[in-house]
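Left out: one protein chain. Kept in place: all the others.
On to chain A.
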Amino acid sequence: MCGIVGLFLKNRALEPELGRLTSQMLKTMTERGPDSAGFAVYNGAGAGQRKMTVRGLSDGNIGPFEAGFLEIIGGSGEVHKRHDHVILIYAAEYEPAVRAYVDMFDDGVAFASSGESIELYKGVGLPEHVASRFALEKMSGTHAIGHTRMATESAVTVAGAHPFSTGPDQCLVHNGSLSNHNSLRRQLVREGLRFETENDSEVAAGYLSWRLSKGEKLDQALKASLNDLDGFYTFVVGTRDGFAVLRDPVACKPAVMAETDDYVAFASEYRSFAGLPGIASAEVFEPEPQRVYHWEHAA
């Protein structure tokens, strides 16, 4: 069992509330996933700039890590620390160099995500504690995706927590379990993808990133996954401009959606919606199996 939530704001006036609302939704899903939690918040970046989320920072390694980063980018960047994660901001041209630096740094430091908008935080512990560690309730943004985990296929570690990001501004949360993830991982590794964990959901994220890198649209990539992924799943996938939802053909993992003029919300259970503004008059519905639901802001 796991809990997943997503909130996509149509009304920009709600953007300062994104973190607070997502945090509420996430905490409500604690019973479905008490062992770890994570979330991705999309809140844009300056023109020509990139953001990278890196985790595993501590008082012991933040100094040398930050110094090395600033040296690579010639000093014209920013470092924002949130608990054991940092957000690096730098000009887009430095992306490969920064990624290579993070990968070689070692000392418990790990890449989490990069792109023009995404920030990705995760940790072990109750969702409430994970959310407050990173001050999620104070974050603003256009959309967010979150996950509360009850591990089934791999260990309870920060790396095994969701969301998984395997492409620029992309991330995925998953409720379910995949049975063909090992063979699919081997295929994708042959295609040049990298995986950080033994987790089945990371394979699903990698699979979608691989298809997107071939030029497919998100809805095409998700439709293809119906043929290539074997197992149980409800996925919520975030991209720079929006999010998408897909359930496997059997649809034994729960999903409910709510839409108003102001937002589209997704959750494993309706309980997560109870605190959303205007929920009493929202259109509440259960997404059908095998159908891709997709919302996007105009770029």
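Following the convention adopted for this analysis, a residue touches a chain if its C-beta (ideal position, glycine included) is under 8 Å from a C-beta of that chain, and two chains touch if they have at least 3 such contacts; residues count from 1.
Simple rule for what comes next: contacts and distances are computed from a predicted model.
Colleague: Look at the options "Acylaldehyde oxidase", "ATP-binding cassette domain-containing protein", "Protein glxC" or "ATP synthase subunit a" and return the one that UniProt uses as the protein name of the missing chain.
Modeller: Its UniProt record gives the name "Protein glxC".
Colleague: Using the touch rule from the top, list residues of chain A that touch the missing partner.
Modeller: These residues of chain A touch the chain that is not shown: 249-252, 254, 256, 269-274, 280, 284-286, 288-289.
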